[in-house]
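The complex appears here without one of its protein chains, the remainder shown in place.
Labels A and B are assigned to the chains in the order they are written; within every chain, residues are numbered from 1.
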Amino acid sequence: MRRSRLLYVPFWAAYAFLYTPIVVLVVMSFNAGESPYVYEGFSLDWYGVLVQNAKIREGLVNTLVVAVGSTVLATVLGTLLAVGLARHTRSRTLDALSVLPAVLPDLVLAIGLLVFYATIKSTLGLHSVLLAHTVFGMAFVTAVVRTRLTGADTSLEEASRDLGATPFTTFLRVTLPQLAPGITAGALLAFTLSIDEFVIAYFTAAPTTPTLPIVIYSMVRFGVTPEINALATLLLLVSFTAVIVTQRMTRLTESLS
Amino acid sequence: MTRSAVSGASARSRARRSRALGRLVFLGPGLIYLLVLLLIPLALLISFTVFRRGRFGGVIYEVTGQNFTRLFDPLYLEILLGSLKLATIATLIALLIGYPTAYLIAQLPRKWKTIALVAIVLPFWTNFLIRIYAWIILLSGPGLVNSTLMDLGLIDKPLELLYNQGTIVTGLIYSYLPLMVLPLYAAIEKLDPQLREASANLGASPARTFVSVTLPLTLPGVLTGCLFVFVPSFGNFIIPELLGGGRSVMVGNLIRDQFLKARDWPFGSTLALALIAVLIVLLLLQAWSARRA
Partner (left out) sequence: MSRTRYTRRLPAAVLAAGLALAVSACGGEAADSAAPVTAASAAQLDPNADLSKQSITISVWEGYTPEDLPQRIKDNLKTTLKVTEHATNEDIMAKLTSGADTGLDVAFVSGQYAQALNEAGLLEQLSPELIPNLANLYPEAKELSYDKGNVFSVPYTWGTTGICYRTDLMKTAPTSWNDLLDPPAEAVKKVTMMTTERWLALPAIKALGYSVNTRSDEELAKVKAKLEEAKSKLLKYEDVTFGDMLKSGEAVMVEAWDGWCPTTEKNIEFVVPKEGSDLWVDTMVVLKSSKNKEAGHAFINYILDPKVHSWAAENILYKVPNKAAMDAMNPKLKAENAPLQMTPSDLLKGESIIDLGEDSAKFTRLATEVTAKQ
């Protein structure tokens, strides 16, 4: 079918639009000078400065703690919930509830949690952020695992139950292995979202335990050196590598099973 | 779900107990977590809308309707409408760019499809704030865009590209374009190409085919993409703050300011409620038109 040449304009414009800032960020990370505007020659200095920046290291550690913790919690709760919603109830309200954190604007969730923590007079810290991230992480895990469950073949589960296994054994031995790819995908999604999450952390973190996005926010507000470009490039590299690795691994496991 | 034949009251009650226990184990933990850390905070927020701010920023638990009257003050209505306007513009432009992009990706051979999709999402993997910062550098007076245009002789003094509403819209589109492309792609990809061929064979022009066949069939994807861009745009405060130079106030900034500057939690909660109300209306519209499609 004839395709209008005109369609390619927005297509290439979209990619150019998406990548120009990225390219500039990466190129200027190797800038020998301090100005974000003038390229003064190639240098790896800013990567050195970055690695030595204690605030960034602290932020990174905090972010990883929160991300891993909230992902684990979200995966457990979310998977259980997904199975519960698919197999043990037909309530549409509960379905909607499970997705609510993903649909709600993050600002609303953030202020709600701030108000909650203040009302119960809790201390703020990594724990307050971790618990907060679990809320939306759960929604995404539940959604992803749900899609694996609906329309999935229930005959194995039925067979298991007919053979006398309790719902729990069925769950552990039959359902869970079947869900594994969905659970992994959901966990990965929850982890990715937590790492980059700013708004909720901004409202619920203590001043003494900032996450990496919070550290970056103050760097951006205070006016920056190419150190931040170096950080951006590294983040890009790490995520890119993670994706390639996951791709290779899933292809590997798929080819093995 | 088949059950092996049961007989006797004890077997039935055992089954019921085991079902109830199953529900408790699977639904229990997640729902309790959401109850405590989602529903109760939201209930608190909603309850705050009827209280008032203390002298130095606490909450005084006396019921009053003043937050709601204040909501209809022209200043705040203007800010709400202004945010609606900016979010809508961003969404529409994202749609105009995103639809052709998703369409063309769907036509690509399989190998290139994945690469193209990953390429759309890849920018997402640098930190959101750093991406915004990159735009500040690009668009500022001494920035790349202006210096390139000046070097090319197209302008002789820098354009005011930064710290205005256009910059905010650009930032919004930039941040959420991938969220428009992905659902659109999913919808377009599912289309049966034979339908389009049939339409062409019947004499319809490509434009007619698009309007009468392709668009209606991909409408759910269009609506999902629009929602995915509109929701975060409408409630955004970072982009207006960093790219708007403090010269525009969107409802997200207003809410943030009530909580962190003015320390007026009751009014901030009322604004948040207004935000949710607008979104619910849009969600209902989307669900209604998705059902009709």
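In this section, a contact is a pair of C-beta atoms (placed from the backbone, for glycine too) under 8 Å apart; a residue touches a chain by one contact, two chains touch by 3 or more.
Owing to the predicted nature of the structure, the values given are computational and were not obtained by experimental measurement.
K.L.:
Of B:I60, B:I115 or B:I155, which residue touches the hidden chain?
P.N.:
The one listed residue touching the chain not shown is B:I60.
K.L.:
Of B:I46, B:L71 or B:I93, which one is in contact with the hidden chain?
P.N.:
Of the listed residues, the one touching the omitted chain is B:I46.
K.L.:
Touching the hidden chain in the full complex, which residues of chain B are there? Just list them.
P.N.:
Against the left-out chain, chain B lists 20, 35, 39-40, 42-44, 46-48, 51, 53-61, 75, 78-79, 82, 140-142, 160, 162-163, 165, 245-249, 254, 257, 259-264.
K.L.:
Could you pull out which residues of chain A are in touch with the chain that's been left out?
P.N.:
Residues touching the hidden chain, for chain A, are 35, 37, 89-91, 93-94, 114, 117-125, 128, 206-208, 210, 218, 221-223.
Everything below uses one rule, namely that only the chains that are shown with their structure count from here on.
K.L.:
Starting from the mean Cα coordinates of chain A and chain B, work out the distance between those two points in Å.
P.N.:
Once rounded, the distance between the two centres reads 16 Å.
K.L.:
In their shared complex, at which residues does chain B touch chain A?
P.N.:
It is residues 1-2, 4, 18-19, 21-23, 25-31, 33-34, 37-42, 44-45, 48, 96-101, 103-104, 107, 118-120, 122-123, 125-135, 137-138, 140, 142-144, 147, 173-174, 177-178, 181, 193, 196-197, 200, 206, 231-232, 234-235, 237-238, 242, 252, 255-256, 259, 265, 268-269, 272, 275-276, 279, 283 of chain B that touch chain A.
K.L.:
Which residues of chain A touch chain B in the complex?
P.N.:
1-4, 7-11, 13-15, 17-22, 24-25, 28, 36-37, 76-78, 80-81, 83-85, 87-89, 94, 97-98, 100-101, 103-109, 111-116, 119, 131-132, 134-135, 138, 142, 154, 158, 162, 166-168, 171, 196, 198-199, 203, 212-213, 216-217, 220-221, 224, 228-229, 231-232, 235-236, 239-240, 243
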